[in-house]
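Everything on this sheet refers to the single structure shown next.
Removed from the display is one protein chain of the complex; every other protein chain stays in position.
The first chain written gets the first letter, and so on, giving A, B and C; residue counts start at 1 in each chain.
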Amino acid sequence: MDFKFTIWILILPTLVFLFTGLLGKKMPAKISGWIGTASMATAMLLAYKTAYEYFFQVGFVDGIRPTIFAYKEVWMKFTDTLVFDMGILIDPISVLMLVVVTTVSFLVHLYSIGYMHGDQGYYKFFSFLSLFSVSMLALVVATNIFQIYFFWELVGVSSYLLIGFYYDKPSAVSAAKKAFIVTRFADLGFLIGILLLSFHAGTFDFMTLVSEDGPLLAQTAPPVFMGLSIFGVALSLIFVGGAGKSAMFPLHIWLPDAMEGPTPVSALIHAATMVVAGVYLVARLFPAFQGVDGGAVLHLVAWTGAISSLFAAIIAMTQDDIKRVLAYSTMSQIGYMMLALGVSGMEGHHGLGYMASMFHLFTHAMFKALLFLGAGSVIHAVHSNLMKDMGGLRKYMPITHITFLIACLAISGVPPFSGFFSKDEILAAAFEQNKILFAIEYAVAGLTAFYMFRIYFGIFWGKETVYKHTPHESPLTMSLPLLILAIATVFIGFIPFGHFVTADRALYDIHIDPMMAGASVGVGLIGILVAYILYKKESTLADGVSEMFGQGYTWAKDKFYMDEVYQFFAHKMMFAGVAAPVAWIDKNIVDGFMNGIGWITETFSMMLEDWQSGRVRQYAFSFILGLLVIIFAVLYLNGIIDFKG
Amino acid sequence: MDILSLLVVIPMLTVFILFFVKDMQMVRIIAAAGMFVETIVTFFVTRNYVASRGSGDTSEFLMTKDFTWFESLNIHYFVGVDGIAVAMLLLTAIVLLAGIFISWNIEDLTREFYISLIILGTGVFGFFISLDLFTMFLFYEVAVIPMYLLIGIWGTGPKEYAAMKLTLMLMGASAMLLVAILGIYYFSGQTFNMQEIAHAHMPIVAQRFFFPMAFVGFGVLGALFPFHTWSPDGHASAPTAVSMLHAGVLMKLGTYGAFRVAMYLMPDAANEMSTFFMGLAAIGVIYGAFGAIRQTDLKYINAYSSVSHLGLIFFGMMALNKTAYTGAVLQMISHGLMTAVFFALIGMLYGRTHTRDVRKMGGLLKVLPFIAVVYMIIGMASLGLPGLSGFVAEMHIFVGAFQNPDTIHRIFSILAVSAIVVTAVYILRVVGMMLMGPIKHQEFEDLPKAVWYEKVGALLVLLPVMAIGLAPNWLVSLIQDSLAPIVEQLSHSGY
Amino acid sequence: MNNFLLMRDEFVLLGIILLLLVVEILLTDKDKKNVVGIATGLFALHTAFGFMPLGEGSMFGGSFQTTHLHHNMKNILNVGVLILLLQTWTWARVKWSNRNRLTEFYIILFSTVLGMYYMISAGDFLMFFLGLELASLPVAGLVAFDLAKKRSAEAGVKFILMAGVSSAVMLFGISLIYGITGSIYFTEVAQSFHLTGLSAIALLMFMSGLAFKISLVPFHFWTPDVYEGAPVPVSSFLSVISKAAAVFAMILILFQIGKGMTTVWKPALFWLAILTMTVGNLFALRQKNMKRFLAFSSVAQAGFILMGILAFDEMGLTSVIYFSAIYIFSNLATFGVVQVISLKTGKEQMDDYNGLYRTNPKLALVMLLGLFSLAGIPPVAGFFGKFFLFMSAAAHNYYLLVIIGVINVTISLYYYLLVVRAMFLRKSDKPIAFFKNEWPVQIGLALSVIGILVLGMYSPFYEYILQLASN
Partner (left out) sequence: MIEGIGVFDVLAVSTIIFFVGLFGFVTRKNMISLLISIELMLNSVALNFVVFNKFLYPGNIQGYIFTLFLIAVAAAEVALAIAIIISFYRMDNSIDADEMDSLSG
């Protein structure tokens, strides 16, 4: 089994990107869409083939799932040891990601054919989608940390392009810019982390980095910074990169704004794939995170995840823009995944968190994509993002309604929908590790159910808005993906995930603890119930409740002023505090020095002007004086006369 | 006639012919033809070089030609190339040819413009093939001085001031360089031959004295902080092709010279002072980037961006290891190409909108798709997007810089690396303000699209940017093959 | 008798002067302007004749000496004078065609050249003194040649008064040297000339006379005033031929008598060099009148020449001669342009040159090359000249001087570029209209351009001088 064919998963979207990008303008718009969709479908099938062959035909070698390098070519040699390979690495998580990415990408492609219908930049949109897909796919199959970085940046830029797709809208432009710069800032940490790690470990290669006798795990490095060894520092920095991409607190501020992009983009990039890259990165380096400095960095991961998920959930309850609610929800769910990784160990049952995290990544991709696509369908119908413009849509859009409901149930952790299984495992893992973390997550589970059903009721029930155009169900290209995803959401929870992806790659059987399951379902149902009471019917009850929270509500609604804090840092400190002084110094001091030289020369020149008076007697005087000075000087230099007497 | 000298002779012949041509169109065609032949010869040189390296020729410089010039002073016309020089020659040929096309619409004193431009090119070609310090210095000045006329006559804005400032600062630097060259000559046994000097091992005291002179002397042309102030004013006033050539190629003379002459010939002092100059370079990197944030004139933005990117080159050199050297040379090429495209595009935009103020433009992506898209791609290259040349170069420099584990190097390195964020800020700011957003002025609605010579010019430079970014290995190995003696020289110094 | 042939150059030139006197008598007033052709032609023949090899030796008991080096110095001067004559062709024919004084101009000019020959070939102080006076007194007449102009007369007065003072000081120095050594022959002086207080004073006083001729600061004050007041060809002659001859004389005499006194004259020249370069440049910065501007520029150039003299070896000697030759061509090119423009339009201010390139591209190009050569920008000859001067200074570890020198090169570049700016960058409402030069003027300019372009790169020339210098 050499998996050589996997290269086509990457090549196909690349070709589509080039083809539609260069020639799309000259073709009928539809063609770009269908080509893109077809190529993604093929890629998806190839990904399934990969999964099938990897999980069922390769199976286990010595009890664990092997790592297979389908390709590994030297791309750039920095030094003899630091080699930047490009390749395709096949292991459980990369196969998982291949499946997730291709599936969601395919469905989003399909969906976009309808959603983007009639848009001027139709071909561009598909071109960018392909660019994103290929970057993301190459990211997940990366064989070394530099390859990840390479495509990490590329997904960043495709995200930038897609967020800024409606580039004549200033808000979209600034959202795109913000997304890029914030993640870029995080990537700075990532890059420094890579550089530190690679220098001290002497390799970029994942296999070497995470192997037990590798440079990271075999020895204990002395602490250099806050009790962390240099490897710990490097891994923390790498995690910063991951946190930026995955919109973890406090680097999350770009994600809600990123909703300026077309909704399918939000579904693909900002819900299912790119934003989980950070989780994937931690998972990819998990043995290192786990082993270095006794897992100290993992605490950072866990707490970041926990705080983010709580933080996002609180904000999500107050937002009116449904896409923003979903965005915060995404952030919250990714917080879960991070947390799960953070509380995980390596072997057997200890590795539950890892498995749960990946599982949640998988299920979340499906139901969150479904939510976004559903929301897109709604937005498509009512031409607004705001909840106040919606209401009672269940009658007009039955498919959207049902699928959306399924997704809401899934995210709320109601069995038998997929979210229940994965979230339950996460809670179980957290419970075993750290009760505080568990408590947070437990609360968040309830909040999640509440805010999801808040928007659910807000959109499909509640007061019926007077619509200008009667909303209608979306075309087949849009509703078909919804259905597919809904089916997936219902069933994928039953996959025995421990058989496929575990921290130590050995077989692990999930068992559901009835206590834990009951508790988590219970809190979810409470959340739903509260939402039902508050939002099912039009009432003033909700406003009353929000008033009850007073200042707290306002803070949450204003997203805890994180944007303003950033604004302060970016504008006040960087622009006014650094860039402006730099510009001033450059103009006045550095350049002023150079101009000053010229000025001094000229002034000297002016001062000398009178010397050349035109009077011959004075010339003679200077002549004689000069001669005398020279004579005395020379005599003095030769020691013939001595002015000291 | 050996093939390398042909690189100098062809432009000289072109200039000579141009003197006698009256018709403007004819002038353009002859200039383009001459530079086209030049490009072909450059490719031929590259091919030759790669072929003889492939056949196992391991001498440091290939295609050497030694002709005694001033015998009693031991001045030779001594030419030869190694991989680095070949790469720089390729860069020069491409940018120069693109520059010829970009300036197709110059109407005022066309002939003189092309003559000056090609004289400049002659200097640059001569500089890169020279292995004798005297000829190198000679060509260096030949390359610098036409800038005065080019900016002064065909420039815009406060061109007289800018031209004078640029020329004086550069010539002042070259004056310093002259002292250094003389010092090198006398302290290495009266020779200008670089190979001999390298083996002569100048006494450390002399190195300490002359290394800073040589390094800064070349550094000024490479816009080394804090000697960069000629560059924003100069670039802002220069006509398009001149900005292209100047930022793209001419400034590389500075960096190449600092590497080849200052560091290679005076390795001990280079080692001793590396930390200081590395700090200077790191400050320059971040300083240039921050400087670019506040600017509103496109050319100023790009000029400060150049300060930042060229700072990285010096930074890479001063990291003192092979990876970083490779990165520095790559960055020379990468930045040369990128900035050439930048200036070409800015010229095109200015020609249409008659402004370079980003605040006044907007939504150009819609009206000028070709220019805007190329601008975005190059912008991305400039902020180090993988798949484009900037990434390859920067990563080499960063990886190389991180090979020095002591604290001070770490601090400088992190400072330099952090420029990637600031770069993103100013690039995206421009892209956001200028290319995206709504169209700000009615008259921008129907600007003329790019014409053929503009497309040729821009693509000529853009394609290598992508080629290097996607398949860096051939270029990397071309450079690294030739780095061995330099690395050897710098690492085996007494310190 | 055979010995007398060593003085061939001098005899021929003397013959020409005498012939011109005869011509002056024979020609009618109507044909007077033909003197220009006759004199120039004769001098051209003389120049060509000068390139025939000449023996080495001395005459008059060592008062007159000649070697190939001396001979070639004279040849360099000849070429310079010839170019100058060609450039002044129009000036002479147009401006002086109706005057009887036309022939005088040539006779005086040739007499000064003759003086320079003797100055160079002098073997003792007397011969040197006579040569010097022959080379400078008639110049006063030339400076004041334009009798109709007050400025011309003023310049003449200034020149002759200052020349008087300087030669008095110099003679006082010579008299002291005679007092110390008992001889006026260089060879004998050298034997008994050692460092004492008096000998130092004597040498420095003597050198001040030469410094006056070369216009070193602070002995230079006459230079700009005289250049500005004098007719342009005379300024040109003063700045080029006269200065080069004085440089040659200085270096030759120092080589003969200065060996034992290096601690005296080297520091003096060192500081004079710095002062000359710097002050000359600082003054040149502000000048608006082209002649005055070039005067200060030539002051500054003299400072660079001193670097080669300071080196005091074959290489230094060679670089000085080499540079002087190049300097002659460069300055003649610039002065040539200034001269024709001044003659045709009467304009001498820098601002008048605005937009010159657009109306008179060839003149502007000649000027450009000349200025670049003066500024020391490759690939024109000035670069090589300056480089070798710096090289010879660096060879003797005069790095401070070299550094100050290169700084001054940069400053000088600024004001040379000012002229370039006027000619190329600026546009003018009233540009200098296009005009055509007569063919001899064209040849004169072309010759100087060829010199500028070729001399630097043509290394055998340098090697030849070096070979001469090392004997």
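FYI, a residue touches a chain if its C-beta (ideal position, glycine included) is under 8 Å from a C-beta of that chain, and two chains touch if they have at least 3 such contacts.
These numbers were taken from a predicted model, which means no experiment stands behind them.
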Contact list for the unshown chain, restricted to visible chains: A, C
Sole residue of C:Leu5, C:Leu147 or C:Val454 that reaches the chain not shown, by the stated touch rule: C:Leu147
Sole contact to the chain not displayed, among A:Thr81, A:Gln120, A:Thr220 or A:Ser613: A:Ser613
Selected from C:Leu27, C:Leu171 or C:Ile443 as touching the chain missing from the view: C:Leu171
Residues of chain C (touch criterion as defined above) contacting the omitted chain: 124-126, 129-130, 133, 137, 140-141, 144, 147, 150-151, 153-158, 160-161, 163-165, 167-169, 171-172, 174-176, 178-179, 182-184, 224-226, 228-229, 286-287, 292
Residues of chain A in contact with the chain not shown: 609, 612-617, 620-621, 624
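Assume only the chains that are shown with their structure count from here on.
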Rounded Å distance between chain A and chain B, as computed from the means of their C-alpha atoms: 36
Distance between chain centroids, defined by C-alpha means - chain A, chain C (Å): 77
Chain A: positions in contact with at least two other chains: none
Residue numbers of chain C (touch at least two other chains): none
Residues on chain B engaged by chain A in the complex (per definition of touch): 165, 168-169, 226, 228-230, 287, 290-291, 293-295, 322-323, 363, 365-366, 380, 383-387, 391-392, 395-396, 398-400, 402-403, 405, 413-414, 417-418, 420-421, 424-425, 428-429, 432, 435-439, 472-473, 476
List of chain B residues in touch with chain C within their complex: 69-73, 75, 134, 138-139, 141-142, 145, 148-149, 152-153, 159-160, 163-164, 167-168, 171-172, 175-176, 178-179, 182-183, 185-186
In the complex, chain A residues that touch chain C: 601-602, 604-606, 608-609, 612, 614, 616, 618-620, 622-627, 630-631, 633-635, 637-638, 640-641
